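As you look at this complex, bear in mind that one protein chain is not there, while each of the others sits in place.
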Amino acid sequence: MSAGQGASPSLTPRLRWLSRLLDSDIAYSFWQSKLTVLAAVVALVIALGALLAPWIAPQNPFDLKTISLLNSHVPPAWQKGGDLQFLLGTDDQGRDVLSTILYGSRLSLAIGIMSVAFAAVLGIALGLIAGYVGGSVDALIMRAADVQLTFPAILIALLIDGTAHALFGQYRDESATIWVLVLSIGLSFWVQYARTVRGLTFVERNKDYVLAARLIGIRPGLILVRHILPNVIGPVLVIVTINLALAIILEATLSFLGVGLSPTQPSLGTMIRIGNNFLFAGEWWIAIFPGVTLAALALSVNLLGDWLRDALNPKLR
Amino acid sequence: MNLAPLVQVDSLGRVFDVSRPWLERVTQRLARQYLVAATDVTFSIARRETFALVGESGSGKSTIARMIVGLIPPSAGTVVIDGISMSDRAQSASRQVRKRIQMVFQDPYASLDPRWRAADIIAEPIREFDLTRSRAATNARVNELLSLVGLDPVDGVKYPHEFSGGQRQRIAIARALASEPEFIVCDEPTSALDVSVQAQVLNLMRDLQDRLGLTYLLISHNLAVVRHMASRVGVMYLGRVVEIAPAKELFRNPRHPYTRMLLDAVPHLDQAQERQGSVEGEIPNPLDPPKGCPFHPRCCHANARCRTEPPAMMAAGSASVSCHAVEEGRI
Partner (left out) sequence: MSAPVLSVRRLRVEFPRRHETLVAVNDISFDIARGEVLGVVGESGAGKSLTGNAVIGLLEPPGRIGGGEVLLTGERIDRLSPEAMRHIRGKRIGMVFQDPLTSLNPLYRIGRQLVETIEAHTEYKGAAARRRAIGLLAEVGLPAAEARIDNYPHQFSGGMRQRVVIALALAADPELVIADEPTTALDVSVQAQIIALLKRICRERGTAIMLITHDMGVIAEAADRVAVMYAGRIVEIGAVRDVIGRPLHPYSAGLMGSIPKLDSDLDRLVQISGSMPRLTSIPSGCAFHPRCPRIFEPCAKLRPDLAPSGQSHVACWLYNKVPTNAEAAP
C-alpha cells in the first residue's frame, strides 16, 4: 500500500455520503410515510412562499404607497364582491391578504428559526458545560433551568417583552421588536436542550474515547466541541424541529396578545389578531386564512419532527 | 542502557467519596461513604518489560492504571515515570512527558469517537504534539501507522462502525503509537474480542514491542493471556497487591492462597477432571471490606492474626507475597 494516498478527503466521500443518504433506511422510512411526505411538502411550500415573497406576492403590504383604503374589506375572489386582484380578499387597511400571508410567514419563520437557534446554542452550551464539569456548576445551571421551567413560556416572553417596552419604549424601532421577541422566545426554550444535552454528555464523558483525548492532553473546551458535541447532537435535531413549531405559535400568540410585532409589520399572529375583530362582522377571511396557514406550518413542522425522531431512533444505536 | 526502572509506583492508593448527596445525608442522617479502590500498591516496571496486573472485579487494577497515566489523581503514594514524578503537575502535564505515555482501552466500541474517521483519530495525537510539519507528512505518518498495525491505509477514511472489533482495537493501538510513546498501559485490550481476533491482537502487540522497544503495563483478568504476554505479574485483591512474581514463577509455584485459588479456578482446556482445591465464596463488598487481610473470609489458612492485621509485602524467593501464612511458614 503506497504511503501517498489514503487519508486525503476528496469529492468522492461526499458524493458517496449523499448517495448513501438517499438510499438509506432513513430516506426509505421517509418515503414510506405518506403523512410525512405531505407534511414536508406543505412546509416546503410555505417556506418557499415566504422566501420568495418579494417576487411572487401580488402586493407589498408594507409599502404604504401601494395600499389604499378604498380596497379594504374586499372578500375573497370567488365570493360576491370579490376581486381577482385580491385573491384572498383584503383586510381593514386595504392590504391583500395573500400578500400579507406570504410576507407574514417570512416574519414568523424568521423569528421562529432565530429564536430556536438562540435557544439551541444557549441550551447546548449550558448542557455541555453542566454535563462535563459536573459538581456545583452543574447544580447551578440545573437550578436555573428549574426556575425557568416554573414559568410558562408565554409569561416569560411577556415579562421580557414588557420590560423591554417599558425600558426602551421611546427609543425602540421596528427591528428591535424582532430581537426582543427572539430573546424572549429563545429564553423560554433553552432548558429542554440543556437537559437533554446534559444527560447525553454525562454518558459520553465517561467513554473511553474521551479519556483517550484527555490523555493526549486536549483541553476540555476542545474535547467538548470536537468530540462530545457531534455525538450528542442527534436528539437535539428532533427537539429543534418540534421547537420550531412551538416558537412560531408562541410568536403568533405574543403578537396576538399585542406584545409582539406591531400592526404595520404583521406576522401571521398579528393578522389573526386584527382579523379577530372583524370575525363576527362577517369578514372571516382576514383571520381564517392566516390562521390556516399558521396551523398548517406548525403542524407540518411538528410531523416532520415526529418522523425524524422515529427514523433516527434505531439508527442511533 | 539505563537499568533504572521506567515506572516506579510507591504506596499508591485511591479513595473515592461515594457518599449520597448532601441533602440526602442530612435528612436521612447517613454517614459519608468511602470506597477504598486501592491501598498501598508498590511495584516497578523495567524498560522493555511487560508487567501485568491481574485481578477480578473490585481489585482496583483499572484504578491503578488510570492513576499511573494521570487520568485520576492518587489519594496517596507516588508514581514516578523515568524519574519524573507524576504528581508534579508542572512536569507531568508537559507535552514531553505526556507524549511518552499512552493507553489502550478495553472496549473497542467506546474507545474511538464514532463521528471521526479512523485517519483523524490516529492523527489527533500527531497534531496535538506537533510531530510533523505539514498535512502531507501527517497523512504519510497515519498511513504508516495503519500499515504497522496491519490495516490498509485506504481504510483511513472509514468510520469506526465500519470496522470489526479487532480492527477497531488495531486502530486504538495505532493511535497509542502515534505519539511515539515508550510506555503503553493496556487496560484489558482483548477482553471484548473473540478468541481468534485476540490472538491476532496479542501477536501484534508482541511484535510491536520487539520492534519499537515498548514497555507495557497489561491489565487483565484473563490469566492465560497474562501468561502469554507478561514477564512479571502482580496479583491484586480488593485494592491490595497480594503477590508479585516473574510470570513463570507465578504460574509454576503460586504462593498466595488467592493466587492459588485463581489459578485453580481457570478452566483448563485439556483437563476435564474435577478441581483440586475448592473455590469458596465471593469478593466482598468493597464498601465494607474485611478487617485485616482482605482475603481471610475465603482463606482456609486464616488465623487470628489474619483477621486483624493486614499483611505486609515480603520477599519469598524471587517473588514478593503479602500473606501471614507464607511469612509464618504455614504454607
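In this document, chain identifiers A and B correspond to the written order of the chains, with residue numbering beginning at 1 in each.
One rule holds for everything that comes next: contacts are C-beta pairs under 8 Å (C-beta built on N, C-alpha and C of every residue); 3 or more make two chains touch, one makes a residue touch a chain.
Just so it is clear, the model here is predicted, and its values are computed rather than measured.
Of the chains displayed, those contacted by the omitted chain across the entire assembly are B.
Per the touch definition above, the residue from B:21, B:267 or B:329 contacting the chain not shown is B:267.
Interface note for the absent chain: among B:24, B:88, B:194 or B:328, the touching residue is B:194.
Among the residues B:224, B:287 or B:300, only B:224 touches the chain that is left out of the figure. Interface residues of chain B facing the missing partner chain: 56-57, 164-167, 194-200, 202-203, 206, 221-225, 227-228, 251, 261-272, 275, 279, 282-283, 285.
The definition used in the following text is that only the chains that are shown with their structure count from here on.
Averaged C-alpha coordinates put the centre of chain A at 50 Å from the centre of chain B.
Within the complex formed with chain A, the residues of chain B that make contact are 66, 69-71, 93, 95, 98, 101-103, 105-107, 110-117, 119, 123-125, 128-129, 139-140, 142-144, 146-147, 152-154, 156-157, 172, 175, 179. Those residues of chain A lying in contact with chain B across their complex are 1-9, 13, 207-209, 211-218, 227, 230-231.
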